[in-house]
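Take this structure first; my questions come after.
One protein chain omitted, others in place.
Up next is subunit A:
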Amino acid sequence: MTSAPARAARHGRAVPFFVVPFGVLFTLFYLLPIGYAIVQSLYKVERTGTFGPAREVFGGLVQYERVFADGAFWTSIGRVLAFGVVQVPVMLGLALLLALLLDSGLVRGRRFFRLAFFVPYAVPGVIAAIMWGFLYSPNLSPLKPVTSAIDFLSADLVLWAIANVVTWVYVGYNMLIIYSALLAIPAEVYEAARLDGAGQWRIAWSIKIPLVMPAIVLTTVFSIIGTLQLLAEPQVFRSFSSAVSSTYTPNLTVYSTSSIPNFNLAAAFSVVLALTTFVLSFVFLRFTNRKGVQ
C-alpha cells in the first residue's frame, strides 16, 4: 500500500498532459494579447516633421489621458449603460416570467413553447440584426402601419430598436437557465407552503424566485458583460440608420480607432473598457453576495 501523497505524486505525472495543451493556448491567445494591449497602450507614434518616418516611443499615460478626454467615448459608455439598465431587467424579467409560467403547471404544450422561445438563440447577432433591420424598414415590414407611423431607425429610437434585437435573441436562453434551476428544486419544498394555503403566485414569489437567485445573478453578470461588448448589432444597424455613428458603442470606438489606424489609442480604449467590464461585474457580484448573506 503506498501512502496517499505518494500515490497522488505518481498520478500527478499525468497532470502536464491534461493541463499543458489548454495552458499553452490560453497563454498565447489570452494572457499574451492582454499583456500586449497594456504595453501597446503605453506607447505613442512619433514622426519627425510632418512626413517623416513614424516610430514608436514610450508615451507613459498619454493615451489614457486622451481616452479620458474623449467625450465621444464616455458618451458611448453612458449610452450602453442606459441600454443595459433598461434592456437587462426587461430581458431577464421576461425570461423569469416565462420560466415561472412554464414551471407553474398552468401551461399546456410546455415542450413546444420551450422550443419556440429558444429558437432565436440559434440566430447569431449579426444575422438577427440584419433581419430586424429589414423588419424595421417601412417598405418591407410586416408591421407597416406601425413602422410608417414610428421611425424605429431614428436617432431617438434606434438604441431601443437594437435593445429589442438583443432581447429577442437572448430571452429564451436566459429563460432556459432559470427554468433548469426551477426544475432542480425538489418538490417537497413546495409541500409545506401548499399546506399553509399558499397559491401559485405566493409560492413563485416567496420560494421559487429566492431559490433561483443564483441563476438570475449568473445571467445578469453575463448580460452586463454582453451589454458593454455591444458591437455586431450596432455595426449592422449602421447600414440601416445614419443615426448610428462609428463611435456609437465603446467597442465600435475601439474598432474604428484601430482602423484609422491608431493602435496605441485603440489599445488604451480596450484596456479601459475591459477594466470597466471587470469592475461592473465585480461590483454587481459583491452587491448581490452581501444581500444574500443578510
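General observations
The rule we apply is simple: contacts are C-beta pairs under 8 Å (C-beta built on N, C-alpha and C of every residue); 3 or more make two chains touch, one makes a residue touch a chain; residues count from 1.
One rule holds for everything that comes next: contacts and distances are computed from a predicted model.
The complex includes a chain that is not drawn, and of the options "Dihydroxyacetone kinase subunit DhaK", "Citrate lyase acyl carrier protein", "YCII-related domain-containing protein" or "Carbohydrate ABC transporter membrane protein 2 (CUT1 family)" the UniProt name matching it is "Carbohydrate ABC transporter membrane protein 2 (CUT1 family)". Here the missing chain is touched by one residue of A:Q63, A:S241 or A:S270, and it is A:S270. Among A:A72, A:V85 or A:I127, only A:I127 touches the chain left out of the display. In the complete complex, the residue from A:L140, A:A155 or A:I260 that touches the missing chain is A:L140. One chain of the complex is left out; on subunit A, the residues touching it are 8, 11-15, 17-19, 21-23, 25-26, 28-34, 36-37, 40, 94, 97-98, 101, 104, 106-109, 113-128, 130-135, 139-142, 144, 168, 171-172, 176-181, 183-184, 199-200, 212, 214-215, 218, 225, 228-229, 231-232, 235-236, 239, 251, 254-255, 258, 263, 266-267, 270-271, 273-274, 277-278, 281.
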